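These notes are about the structure you will find just below.
Note that this complex is displayed minus one protein chain, with the remaining chains in position.
Should a chain be cited, it is by its letter among A and B, assigned in written order, with residues numbered from 1 in that chain.
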Amino acid sequence: MLTLVMPKLVAFEGSGRRSVSVTERNVAALKSAYWLVLIGGLLEPVLYLFSIGVGVGSLIGDIELSDGRSVGYTEFVAPAMLAASAMSGALAETTFNFFGKMKFMRLYDGMLATPVRPFEIALGELLWAMARGSVYSVVFLAIMVAMGLTTPLRALAAFPAAVLVGFGFGALGMTVATLIRSWQDFDLIGAGQFALFLFSGTFVPAEAYPTALRWLVEVSPLYRAVDLIRGITLGSVGWVQVIDVLYLLVLLAVGLTVSGRRMGKLLCK
Amino acid sequence: MTSSVYVLEYHLVNYRRTWRSSALSTLVLPLLTMLGFGLGVGAYVKSGVDGTAYLDWIVPGLIASTAAQTALGEATWPVLSSFEWLKVYFAQAAAPLRVTDILGGHLAFMMFRVLVSTIAFLLVAAAFGTLRSGWTLAVLPLSVLVGFSVAAPVVAYTASIRVDSYLAILFRFAVLPMTLFSGVFFPIEALPGPLRWLAWALPLSHGVDLTRAATLGLNPGVAGLWQALYLLAWCVTGWFLARWRFERRLVI
């Protein structure tokens, strides 16, 4: 069945094909130094896992979840690192690289003279960011399984969740990129990203925060992502995770629509 | 020597234009880390570390690591830009400035930035009541020592590359591991053998130890003296490496 459908999907005329051709361009541009940068991105969550998860974990021991269960700190932090790396991978590709291609390399001016439409460029870049993010997620999940931080079956279920997280943040990042005025703004983005990384229930449960702050944390996109993946890898999936999925889907849809429209405005003056 | 003051002056004039955006990374990021880890995670570290509350224990580590981060930030993109994009160094070399003036002036500016961010962090830390000793004042020269020990060799590295991807690689493969495993967040003793030796080989771990001794008022002993000398060795070696790389690029 799959073999019958696939060729049609790849060959179908229109938006899908044109978006993929934008992704292809990025594959063609893969060069030596970029590979090292890619591997570096892979290393980041692993380093955090060993430093904070294992190192600081040795000072903390076990941590109590909201459902009363008690888990090791490393098991608690690992899914958050996966979510955070899906976020930062998607954001790096869709904000920094996207902005450079749009403003400095004038890459999209050339593409827009072809049948490719702004929305399709956005989708193609997003697909690329996801391809990159998915590789990170697979490797990280394999490490988690190897360290006994989750079961293979749960890891399998966490993979599509991580991809969804990447898609959501990719769409968000692209929207942000169309609003950026200069490189200076990346300091702001970096600070915002770091704040999300620290306070999204990544290192301590949301219940640890004072009530007012806790609500702010609960609506942040990274918290929803962490909650989703942690629910899966610790095997405590419930209705809250359905909300997480819906939240990320809305983020994706809104982000893609807004960024496609903003790109049209910026490039098709 | 006086000529490097002119170079320093150039960088200070430039800084007047950009200090606002750098204030964010100078002050806000360390502050967030302190809140997130010191207070957030610290609440779960029930027994503290070596009898010290986790917040008090982590603050000196963060100060040393911020000094290193600030120095590294200045020793990478601005240096690459001065060679490749804005070509500031070549413009300076066309004036009657020697290579040591250009390099010395820029490093002096980097140390100025290190001092500014250290002072800012110390003020915040004082407000949280985490500084326990008058020896805290020693943190100022210490931060310059730590900053220089990482900035000088990294300037040499930056002067040897042409593409900024290699800076991303430096941060991912060297700076991030150094920051995470130099005893800032947890004691080095918790690391497995080979990693422990790696942490000791890199300069930051010694800076963290010395800064911690200063803010907590502990006696670093003779070992502390050796640690300071070790950092000094990084500074001197780094300086000569950087001068060699600068001469390669500027004197042709």
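Keep this in mind: a contact is a pair of C-beta atoms (placed from the backbone, for glycine too) under 8 Å apart; a residue touches a chain by one contact, two chains touch by 3 or more.
Note that contacts and distances are computed from a predicted model.
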item	value
Which of "Beta-ketoacyl synthase-like N-terminal domain-containing protein", "Nitrous oxide reductase family maturation protein NosD", "Ethanolamine ammonia-lyase large subunit" or "Lipooligosaccharide transport system ATP-binding protein" matches, in UniProt, the chain that is not displayed	"Lipooligosaccharide transport system ATP-binding protein"
Which displayed chains the unshown chain touches	A
Contact residue for the chain not shown (choose from A:L107, A:V139, A:L188 or A:A208)	A:L107
Touch residues of subunit A, complete complex, unshown partner	13, 17-18, 21-22, 24-25, 28-29, 31, 105-107, 109-117, 267-269
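Convention: only the chains that are shown with their structure count from here on.
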item	value
Interface residues, subunit A side, partner subunit B - complex	33-34, 36-37, 40-41, 43-44, 47-48, 50-52, 55-56, 58-60, 63, 73, 184, 187-188, 190-191, 194-195, 198-199, 203-204, 208-209
Touching residues on subunit B, where the partner in the complex is subunit A	18, 21-22, 24-25, 28-29, 32-33, 35-37, 40-41, 43-45, 49, 54, 163, 165-166, 168-169, 171-173, 176-177, 180-181, 185-186, 190-191
